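Here the complex is missing one protein chain, while the rest keep their positions.
When the chains are written out, they are named A and B in that same order, and each has its own residue count from 1.
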Amino acid sequence: MSAAVTARRPRFRVGSLVLPSYAHLVILWLFAPIIVMAIFGFNDTHGKYNFTWAGFTLKWFLHPFGIPTLVSALTNSVVTALSATTISTVLGTMLALASHRYDYRGRTLIDAVLVMNIAASEVVVGSALLTLFVTYGVGLGFVTIVLAQVMFSIPFVAITVRARLAGFDPALEEAAQDLGASPLQTFFLVTFPVIFPGVLAAFLLALAICLDDYVITSFVAGNTQTFPLWVFGATREGVPPQVNVIGTFIFGFGVLLAVGGATYRTWRERKLARESAIATRA
Amino acid sequence: MTRDRDLPESLDAAWLRGLTQTRITRRTALAGAGALSLSAFLAACGIGGTQQNAVSHQNWVWDKATKAGTLDFANWPLYIDTAEDSAGNTTYPSLVEFTKQTGIKVNYSEPIQDNAEFFAKIAPQLQAGSAIGYDIIVVTNGIQLTNLMAKHWLTELDPTKLSNFFQNGSKRVLNRSFDAGNRFTIPWQSGFTGIAYNTKKISREINSYNDLYDPAFKGKVGMFTNTQDTGNLTLLGMGIKPQNSKPSDWQKAANKLKGLRDSGILRKFYDQSYIKALSAGDTVISMAWSGDVYQANLSAENTDLKFLLPKEGGVIWTDNMCIPLGAAHPLDAITYMNYVYDPKVAAQLAEAINYITPVSTAKAVVEQDAAAAPDAATRDSLQATANSSAVFPSDADLANTSYYRELNPTESTQWNDIFNAVILS
Partner (left out) sequence: MAVAGRIAVRRPALAMRLGRALAPYLLVLPGSTWLILFFLFPLLTLAITSLMSGDFVSGFQLTWNFGNYTYGLALYATQYTHSVEYGVSATLIAFLFAYPTAYWITFHAGPRKSAYLLVLLLPFFVSFVLRTLSWETLMGDDGPLLGPLKSAHLIPSDFRVLATPIAVTFGLAYTFFPYMLLPIYASLEKIDKRLVEAAEDLYASRFEVVRRVIFPLSIPGVFAGVLLTGIPTTADFVNQTLLGGAGTTMIGRVIEQQFEVSANYPLASALAFVFMLGLLAMLLAYQRLFGTEELMRAR
């Protein structure tokens, strides 16, 4: 027995170095462009191009919104994404509820369409939408962007909420109805609070996808600019450092959200632990 | 006087048959054919003049147009004089002057990065009959401008409001074959497509199109994705005059480009970002537009990059101002279009943009500005601009350049397919 243990240990030590180093190298690879992006936000460039280091400056951080077209593109991005995500969260949650609770006719068809939507490449979907809008003379712009973004975010919402619903105990709903609650009351007082984390996760996921969408939006945006479209267009002439600054802000915001969420969770856990400790003591 | 517009087909039982079919009347077909075919070239010689007069005005808005006091001007990036105010914001001195003189406020934007891309953005709106939100757009002569005119998506200009243009515009820009009589467009600036190279990285003299094929520059050569620029320059490089070329010539040119790509000498087909690659050192020699090199050197605060026209011949193109259909402030637009043909304004723009100005008399103004310059550096730079053949080309320079080969719709599809087979591969 001891021989087997000692024989295993050296192998384990090598393994215990290689694997974590590999994982951390991958993490470094993931962060490399973010680091570059942040650093070049401090670049004191005089010309249009921001790829050679010319000195350190804080001026871009002090005037990040100095380019009006960039600011309006950002605003467009945020407004379209928020509108689209709100609509798609509602529609997608409804789809998820229906598929989870009931077995209706056409259920497998809808499932197939949802999967097809996720799997369908953006180029195909974007170009199909463009042909649709062009054929029927629909002006491209804000509205078409929202229409398109709702369309491709519904499946993500439906699947995320369905995953959350899968762990949902139907006994809770039955109990509520036994106590006289109408279906609507059951939903708002029992079901929704329980699935809320899933719905929130779906909302945030859809929001991230809509904000960052380039391909489909580029087909249907017409004259309107969103942030990814603006940045891609700016690559021709040289992306100004303000874009790097805004990107760094967005990343910082993400860090704050993540840290905030984690802190909130640990705070909740500690609070619950404290309360249960008090309860048991009492 | 009626607005000739293509109305979208209404949804009825025949929708399968003609989803995007436009209504073609005899008049639009005539006008379309007139704009597209080589007969337009004849029109410049005077035969088409009468023919044009026989066709009634298209999108004539000048009877009812009134000054609105505001103007939405869509242009290409780095295509106007700029300055920085105390807060670090960009201002446009010539536009500020214009507002002072006429009281018209200009909303300037730079949404145009590429003719085809911009056209693709505005076409659906124009097809649906709605305005695109701009009063002046700047489009290069080529397939997209031809399409805009053929689809009647431009407002016809009133010559009586363009006195500066007819008085000061240089011979070359008046009455170009792609828009006989300047009915719809007047030039903003022109430019050359030629070759640019980094003098710090290449010590020998560059003077020929075939220098782009030098194996010494392997992996460091750039060409354009734009089929018109690349195709026409290659034809010239092979000694073929674009206007006389046939599809078999185009195929030969495409094969030559294919060889360049396969040998690994070519790094990439670039859009406008070629200048970034050249500045970064990703390429050492590349197809280029004349004014970009000036801007890049200015930006890098050195004179490393040099532009030249290949000895076999360069390409000349014109970016044109035009008023799209449904423009909200046409009178303000045409006032501005006339304003830029004042020699002083033209000089101001030429000094900043460094592309070919359409007002040849601006040269004298630039020389005056050079003489009156406050310091030696400014004087030298202004004098260089006045002497530059990229801003004030001589007739000899111009003789060795050629416009894009004019293409009707069938030809343009063929042209695109032949060259895209290499460029998009």
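We adopt the following convention: a residue touches a chain if its C-beta (ideal position, glycine included) is under 8 Å from a C-beta of that chain, and two chains touch if they have at least 3 such contacts.
Because the structure is a prediction, the values reported are computed rather than measured.
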Of B:57, B:172, B:261 or B:379, the residue in touch with the unshown chain: B:261
Taking the full complex into account, find the residue in A:67, A:95, A:176 or A:195 that is in contact with the omitted chain. A:95
Could you tell me which of A:70, A:154 or A:190 touches the chain that is not displayed? A:154
Residues on subunit B that touch the omitted chain in the whole complex? 16-22, 24, 32, 36, 114, 116-117, 119-120, 123, 147, 150-151, 218-219, 261-262, 266-269, 280-282, 409-410, 412-413, 416-417, 420-421, 424-425
Counting contacts across the full complex, list the positions on subunit A that touch the omitted chain. 4, 8, 11-12, 15-16, 19-20, 22-23, 26-27, 29-34, 36-37, 40, 50-51, 53, 90-92, 94-95, 97-99, 101-102, 104, 106, 110-125, 127-132, 134-135, 147-148, 150-151, 154, 158-160, 162-163, 166, 183, 208, 211-212, 214-215, 218-219, 227-228, 231-232, 235, 239, 243-244, 247, 250-251, 253-255, 258, 262
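Note that only the chains that are shown with their structure count from here on.
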Can you check the complex and tell me which residues of subunit A touch subunit B? 46-49, 51-52, 59, 63, 66, 69, 133-141, 221-223, 225, 233, 235-238
Hey, which residues of subunit B end up touching subunit A in the complex? 8, 11, 19-20, 77-78, 87-89, 109-111, 113-114, 121-122, 124-125, 127-130, 132-133, 271-273, 276, 279-280, 295-296, 298-301
